[in-house]
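Let me begin by handing over the structure; questions about it come next.
Every protein chain but one is kept in place in this view of the complex.
Letters are used for the chains, namely A, B and C, taken in the order the chains are written, and counting of residues starts over at 1 for each.
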Amino acid sequence: MRRDKDVQNSRPFERFKLSRVGVRSVKKPVVVKRPRGKVVTLNAEIELFVDLPSDKKGAHLSRNVEVAGEILDESVRSPVPGLEDLCAKISKEMLKRHAYATMSEVRMKADYFLEREHAGKRSLEHYKLLARAVAERDEGTVRKMIGVEVTGMTACPCAMEVVRDRLVARHPKQRGMLMATPALTHNQRNVSSLQIEVPEECNVEADDLIEIIEDSVSSPTYEILKRGAEGELVYRAHQKPRFVEDVVRNILSRVLRKYRNLPDSVLVTVVSESEESIHKHNAVAERTTTLGELRR
Amino acid sequence: MRRDKDVQNSRPFERFKLSRVGVRSVKKPVVVKRPRGKVVTLNAEIELFVDLPSDKKGAHLSRNVEVAGEILDESVRSPVPGLEDLCAKISKEMLKRHAYATMSEVRMKADYFLEREHAGKRSLEHYKLLARAVAERDEGTVRKMIGVEVTGMTACPCAMEVVRDRLVARHPKQRGMLMATPALTHNQRNVSSLQIEVPEECNVEADDLIEIIEDSVSSPTYEILKRGAEGELVYRAHQKPRFVEDVVRNILSRVLRKYRNLPDSVLVTVVSESEESIHKHNAVAERTTTLGELRR
Amino acid sequence: MRRDKDVQNSRPFERFKLSRVGVRSVKKPVVVKRPRGKVVTLNAEIELFVDLPSDKKGAHLSRNVEVAGEILDESVRSPVPGLEDLCAKISKEMLKRHAYATMSEVRMKADYFLEREHAGKRSLEHYKLLARAVAERDEGTVRKMIGVEVTGMTACPCAMEVVRDRLVARHPKQRGMLMATPALTHNQRNVSSLQIEVPEECNVEADDLIEIIEDSVSSPTYEILKRGAEGELVYRAHQKPRFVEDVVRNILSRVLRKYRNLPDSVLVTVVSESEESIHKHNAVAERTTTLGELRR
Partner (left out) sequence: MRRDKDVQNSRPFERFKLSRVGVRSVKKPVVVKRPRGKVVTLNAEIELFVDLPSDKKGAHLSRNVEVAGEILDESVRSPVPGLEDLCAKISKEMLKRHAYATMSEVRMKADYFLEREHAGKRSLEHYKLLARAVAERDEGTVRKMIGVEVTGMTACPCAMEVVRDRLVARHPKQRGMLMATPALTHNQRNVSSLQIEVPEECNVEADDLIEIIEDSVSSPTYEILKRGAEGELVYRAHQKPRFVEDVVRNILSRVLRKYRNLPDSVLVTVVSESEESIHKHNAVAERTTTLGELRR
């Protein structure tokens, strides 16, 4: 890293404080202890920031990478359960090493795999983990965020009704069957994320967040689907058509039920983006809120 | 650009010739004269290369960017019809300025828009243009490639049959109607490309290549679809289900019929990639061949 | 777009309002009238959002793309000066068409070129324009943001001092010359952005923002540099070494001086990221603030 003594500590010519100074695109292997005692290695992409007062020319950025290295090394010997716990540890140590900073922020992103069984076939499915921690010196608090990104499938409820109306008009005698079975519609790859920010002492399990999203889309996706299983999955997805708006709301609803014990101050961010198969652009829905607001 | 006289012309310590030396990620606005006299400005991303003999330490890379700038400036006053014609002009001029090179290569890529009408609504649809020219000093030839990338939709023929079988089994009396109407299946965003490499004097129109691809997928996509038009498009796409293999073969078939007058030596490359809605991965089919081989 | 009547207007099962619903990755050519009357075509990537009340199942997303298309078509006939003005127009029209929405948001991003002269050579240099507008129904206000992203060069002040000390220690008699000339250091590609959000009636010129950034890095970059000009540029960049922290502060200082007439409420966001040549990661500095806070 760049700088250690003289130059950084000198007074800057233009005396503005800075919101965040740090490093981005640091890549490191990270060891975490997942549910049921399984220890896994993740390849994390890391960002490390502190704020900088107006009378200091530069932050000692090499310290950020050093702290991350030390705590990640230690985690090989005694793994913590989540990326967000590592972020929290690193953010606290960064405040110690940057005496001039009032806050520190650490972000991580990593590929993640869970074994799923579908129609008798097991496969390792791919997800993304997101984590962040922010430590505030004055409040003495650390807030940590745990998030996941999940690739699923959405089938459009609107086009399905239009197609059904058309079929009913053409085949009026089959009305009963047509109303009782899902009609064809456009469906597509959907990427949804759910992030929950909690006080340091609270715990949220990433695997639960993945399950919440997979239950909220028209269907989860699988790497291996034999012929019959594929037909079954497609049929079921059409029995549960969803706008991106529906996906976000359904996730919010499940979050409310799942985390009854978390405090009102907990932040929830949900984004659902469908790579529309009938357009060249994507449809997106988002909600950022607190558990308190959702409970009202 | 980096270097002009002494250092580049010095003898390198390790005397290997180099296949290609040049610049990448040069961005420039480019003016071309499209069919029906329409002059359009494209933002091209450009690559410019020459080969380098074993006794020359460096290529004079600033000349590449200079030549490109001069010819693109000239094209504002007298526009040429295609990106590939610009690539050809620049590649020839590059051979003049790099006396030591035996070949030069120029590539361009640009966003491109065509007005489309669908169900009474007009919209500007987005495509990508690809172009390349390679000039060979000894043969005195220039070959130019013109290509397009198109976002469309594919509906899976296999899952459709499985779903139909299931419906027929459950509703045997409606067998007639079920066999006569498309069943639901998974469908998704598909990106297909078609590239044709011809001798300099031949001409291939990019708009025709776009049309060939849009006719070969289950359905083109549109930025604006009102309710009824959307249902209609989805229904029609399901009347024409396609694997990526089908898309590539259908494109090849249309190329054969369209370009009867082009010589056997013409190179054709077709790639079709579907962002599978039921998987987290993509399905891909490719064919690289010559018109001569296709005609056999 | 997906949906027009029935399904969207139905009541959702789970009654949560949504922060933003819309489309992303819409690509359109856009015409703007730049300083000195020059009309240029930009290829914009567009995002269009509204909020959604809790009692409405879906937003009518096709309207977003329609409104954008209509206003961009109109801009071909009577061009407005900036992307942000187009965003403002579209955001206001979106509130009219989505009667249930309390706010709308439009974002655009586009490649942009300016002619620069350096050492007697003219070249078209590449930049990015960023724009956004947010319309609020209750306040009746529109705020618009105009921003730029500029690729420049930074030379590290800290390594330069270390190298200089080392040379002085080894060549004590040349101390005078060594202290008077810049020493070698690591330098690298830097990408900095400056975004300014103003009330609708205020105007900020993107070309000025580009100039502010180019004056604040160690050196602007150029597509064509002949041998002598390249040496000169490199030497001058080393006479003005800069941390990313320095770049951000220098930009803030120039913004303060340039925009004395803008109100205190104006938002300013500056980010500077150096693709460190001695590390595999990047160094980043940021400041988000208001003009009022900077003036204190």
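Note that contacts are C-beta pairs under 8 Å (C-beta built on N, C-alpha and C of every residue); 3 or more make two chains touch, one makes a residue touch a chain.
From a predicted model like this one, the values you see are computed outputs, not experimental measurements.
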{"item": "Absent-chain contact - pick from A:Ser10, A:Ser62 or A:Thr269", "value": "A:Ser62"}
{"item": "Residue of A:Glu205, A:Glu223 or A:Glu293 in touch with the missing chain, whole complex considered", "value": "A:Glu223"}
{"item": "Residue in contact with the excluded chain [from B:Asp85, B:Asp111, B:Glu214 or B:Glu273]", "value": "B:Glu273"}
{"item": "Missing-chain contacts mapped onto chain C", "value": "125-126, 151, 153, 158-159, 162-163, 165-167, 171, 174, 177, 181-189, 219, 221-223, 225, 227-228, 230-231, 233-235, 237-238, 275-281"}
{"item": "Contacts of chain B with the absent chain, listed as residue ranges", "value": "1-4, 6-8, 12-27, 47, 49, 52, 57-59, 61, 65, 156-159, 161, 243-246, 248-250, 252-253, 273, 276, 278-289, 294"}
{"item": "Chain not shown, touching residues in chain A", "value": "1-5, 26-29, 40-41, 43, 62, 65-66, 69, 111, 113, 123-124, 126, 223-227, 230"}
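Methods note: only the chains that are shown with their structure count from here on.
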{"item": "Centroid-based (C-alpha) most distant chain relative to chain B", "value": "A"}
{"item": "Centroid spacing, where centroids are CA-atom means, of chain A and chain C in whole angstrom", "value": "26"}
{"item": "Whole-Å separation of chain centres (CA-atom averages), chain A against chain B", "value": "35"}
{"item": "Chain centre separation (chain B, chain C; CA means) in Å", "value": "31"}
{"item": "For chain A, residues contacting two or more additional chains", "value": "158-159, 276, 278-281"}
